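Quick one: this structure, given as structure tokens, is what I'll be asking you about.
Here the complex is missing a single protein chain, while all its other protein chains stay put.
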Amino acid sequence: MKKALSVLLCVVLVVAICAMSGCAQQEESTQQTNDPLYVAMAVPVTGNQAMYGEYFSTAAQIKVDEVNAAGGINGRQIVLEVFDDRGDVAEASNLAQKICDDEKYIAVIGGFASTSVLASAPIYGENGMPQMVPAASHMDITKVSDYTWLQASVADEMRNFFNMVVDGIGSKKIAYIYLNNDSGLSGLELLQGFVEGREDIELVAAESFNEGQVSDFTPLLSKLKQAEPETIMISAQYKDIANILKQAQQMDFGDTTFANLGTCYSDEFLTLAGDAAEGFYVSTLYFADNPDEGVQEFSQLFYEASDGKTANQFASQAYECMSMLVYAFEQGATTREEVQQALLGISEWDGLTCTSKYTDRVPEKEGVPIMVKDGKWALAEY
Amino acid sequence: MKIKSNRIFRKLLFCIMACVLISLPLLGLSNFVMRLAVFVWIYILLATSLNFTSGVAGQVSLGHAAFFGIGAYVSALLSLKLELHFLICLALAAAAAGVSGWLVALPAMRLSGGYLAIVTLGFGQIVYIVLLNWIDLTRGPMGLVGIPSPVLFGIEFRKPQSYYYIALFFCVAVLLLFKNYIGSRAGRNLMAIRDDETAAAAMGVDIYKEKVKAFAISSAIAGIAGSLYAHFMLFIDPSKFVGDESTAILSMVVLGGLGSMKGSIAAALVLTALPELLRGFSRYRMLIYGILLVAMMITKAVDWSRYSWYDRMQQWIQRVVQAINRKKGGWKNGAA
Amino acid sequence: MQFFTQQVVSAIALGSVYALTAIGYSMVFGVLELINFSHASVFMVGAFLYYILTNIAALPGLPAFLLSVLITGFLGVAVEKITLRPLRLNNQPKFASLISTIGTSIILQNIMFLLMGSETLPYQTLFPGQSISLGETRISYMQIVIVAVSTMLLVSLSLFIKKSRAGMAMRATAQNYDAAELMGISVDSVISLTFFIGSAIAAISGIFVCMNYQSVDITIGTSFGLKTFAATVLGGIGNLGGAVLGSLIIAFAEVFTAAYINTSIRDLAAFVVLVIVLLVRPNGLLGKPVQKKV
Partner (left out) sequence: MALLEVYGLCKSFGGLAAVKDISIMVPKGKIVSLIGPNGAGKTTVFNLLTGFYERDSGQVLLDGAALDKLATHEYIQKGMSRTFQNLRLFSKMTALENVLVGYQSRMKCNDWNMIFHDRKYRQEENQAREKSRNALAKLGLSRYEKDICGGLPYGVQKRLEIARALVSDPKVLLLDEPAAGLNPNETQELSKLILSLREEGNTIFLIEHDMRLVMSISDYVYVMDHGELLSEGEPKQVRQDPKVIEAYFGKGRVAGAAERK
């Protein structure tokens, strides 16, 4: 019996190896003229960041459908294929290798969190695959590989945020609560830099919390209350911000205002936070009800494509990634290197939803300060 | 005649396997599959080392990923900050993980069963939180970027095809170490501890010292796996070394059968390849993974010989084995 | 001084939240000596059931609460029958059931993900926002409700286990399956009953916890699971009073580290306390050390 089992075991081993190699031998189609242009997207489809993956894929698909409806690019349709990286670092880097192995993909829109991007960027870089990074804005991303293109830089976002709080709301004593992740941490370093630049501004307190921690913020808030800040700046995901606001509501912070970097501008945040969000300021890169007609057009398109969701910063960033790729295709780029060269040609990007100046693959964008006024998002009034 | 053919047959099978594994990178498989193969070797190191404490010695640990993390971070920091050679970093990483394993085991090995499992679980969480919050050493959540690939005899092992051989080498070395160690007196002592601590003490086995030593060895090997992981991924961050990773490794060990090294190896292969094979079902992938996990545990439990098709399959395998022996038997007749 | 009392209040509130879940863990853990990872997912499913019944099926509060507790109870029984009973009947090693519970928790979490998606949904709460204040420290009604519910659960469960026949059967099965079976106790039905009660309590605690934080998502189980797990073991496996004591200790360690040292290492304090206490008292605080018979 023992011997039969070991035979079975070896057979399983060999079969598993072949099966693995089998599934990797997709047909290597060579590039004919009217073959479709394949773009891959590696975002979280499952796991607790799945919501952001959905925003990215829906928004990018809008641009793809728009281009294909108009006959594609000199006859060639664009195909967007979405892969799931579960928001996991090792998975993101494996996926990067899998996408690069397949010759048909000539560009990738990939990675939500900066850690997934930092893990996959070297692989995309080695294979010369242009990587459009929708949301992550960590400073190291463009250093790790020269094929990564950002839609936002944390320095840029933090400056808009700081200016909104200091000049807009006009508060002198500020406090900073941040999720202990890459954007939260780099935000703190930048904030300390800005505060040194301005003598009249004082950073009275800075507290962080870990992801997956129990959502009890009372000790953190009572510590901040002692420092009596005029404005509390928060850099975290919408779920934590809603919790912080609700628990702060029960601790009567008086006229202290709360503000966020833009990550929480979405319908989900409004429904979750409810009345606790009244008077909450957000410095976002995209505002659906912005009178600009390009923004209105995109909000309408996204509203239909996502059956009733309002477009937000994540949707607009993914849409811009796809638009820049379409621009590169229109320049006649059909291979990875050509797409990269076409992208390098962009210095001023005038997209549908925003305009940004690109200096070595990092954009500078104007922030749009908004606030929650009687339950709805509105342009900020101070 | 029967025992002799059995050993020959097994040796034959072993050689075939060895050739396939050594020549795998030369078969022109895609980079992606080779990356998976490297991960399989790393997980084999983790599964067999956890099996050494949990299976052979019977002391279950739910914090194995902590030593995986310590190995990865020590190796990465040494190579980043002090630019030490890869092999030195790996050795120091294994030593660091081994020593921390020893320090944890000193108090923890006085506990047993559920309590030991929970203390190791607690230790795993402590290591994760320290890695996440000790910003000026580990850069916390921003992780360590740009870890250098190993350079041996002038060749840079960066591509999965070449790195495969480093992982293969260390894995085979560790498996041989385990085979000799478990086959020897020390291995028997550990198994004695697993079966009956009182009797083992009566037979002169220093229970406490052996358990602590086993735990230290197993954490050192997890440290090696960590170092191999760091120098292959070139970027590490704390999220890889959380509690779920320890439970994933433990499910490999239990699936392969506690105490059986071959089982751990097979389970490591299957459970690393599985999520990739299921990639097609994107939204349902993790659901199927969960279902398979439960199904595998239940199928191991059910007594399959009651079903007729299982017996027929077995007889078929026996007939195949006999056929091979008879053909070879003629040639070996003189010596049988 | 006011800062200190505020921390004490939030520590007690957090402690009672952990206690709610720890009681469920301790029961299953005590009776089956089984580390049950699926309990955290059952906790989450219970909370979601209440959300679905109140928001989508628009049932009023109380019937929705009772219905979801009942359904989750039967879910627990089904989980035990399908995933754990075959392992027990074929006397597989303890760790086979450990992995099976891990598989179950992944399944439950992903089913809820496919049904409800991964967003965080708002959760209807009792007496929203109202609170009474002792001096400046504010205590929300919800916190009082949770403390009341967990004490009521603790008392009723301890009485049930100590006084009733079914409770005695449970204690007997916990000590020794075979002996209990010899005494005419049908072990299978006792274990089903334990899982029913354990899962029902998990649903109750899930609902109240989500009401306290007015939000629910698929990860709420895991963030609570580990801590309450530690609390159960800290107090002494299978000892309900111990589970509550363990929860309070971990909550106090957490809150006071957050308030007085640094908020991001609050979890560190919880696990350091756990490890130290277990090393000093290897059977947990209230656990009875078992004398090894030579």
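Labels A, B and C are assigned to the chains in the order they are written; within every chain, residues are numbered from 1.
Criterion: contacts are C-beta pairs under 8 Å (C-beta built on N, C-alpha and C of every residue); 3 or more make two chains touch, one makes a residue touch a chain.
Remember, it's a predicted structure, so these values are computed and weren't measured experimentally.
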item	value
Chain not shown: contacting residue from B:Arg35, B:Arg139, B:Arg194 or B:Lys211	B:Arg194
Selected from B:Ile44, B:Val104 or B:Val205 as touching the chain missing from the view	B:Val205
For chain B, residues in touch with the removed chain	177, 180-181, 184-186, 188-189, 191-192, 194-196, 198-207, 213, 259
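One rule holds for everything that comes next: only the chains that are shown with their structure count from here on.
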item	value
Chain centre separation (chain B, chain C; CA means) in Å	33
Distance between the centres, which are taken as Cα means, of chain C and chain A, whole angstrom	36
Sequence positions of chain A contacting 2 or more other chains	46-47, 180, 210
Residue list for chain B, restricted to those that touch at least two other chains	129, 132-133, 283, 286
For the chain B and chain C complex, residues of the former touching the latter	54, 60, 107-108, 110-112, 114-115, 117-119, 121-123, 125-126, 129-130, 132-133, 198, 243, 247, 250-251, 254-255, 258, 283-284, 286-287, 289-294, 297-298, 300-303
Contact set on chain C toward chain B in their complex	29, 33, 35, 37, 82-83, 86-87, 89-90, 92-93, 95-100, 102-107, 109-111, 113-114, 226, 229-230, 233, 237, 262, 264-265, 267-268, 271-272, 274-275, 278-279, 282-284, 292, 294
Residue ranges of chain B touching chain A (in the complex, touch as defined)	6, 9-10, 13, 16-17, 20, 24, 27, 29-33, 35-36, 39, 129, 132-133, 135, 140-143, 145-146, 160, 233-237, 239-240, 262, 266, 269-270, 273, 275-277, 279, 282-283, 285-286, 314, 317-318, 321
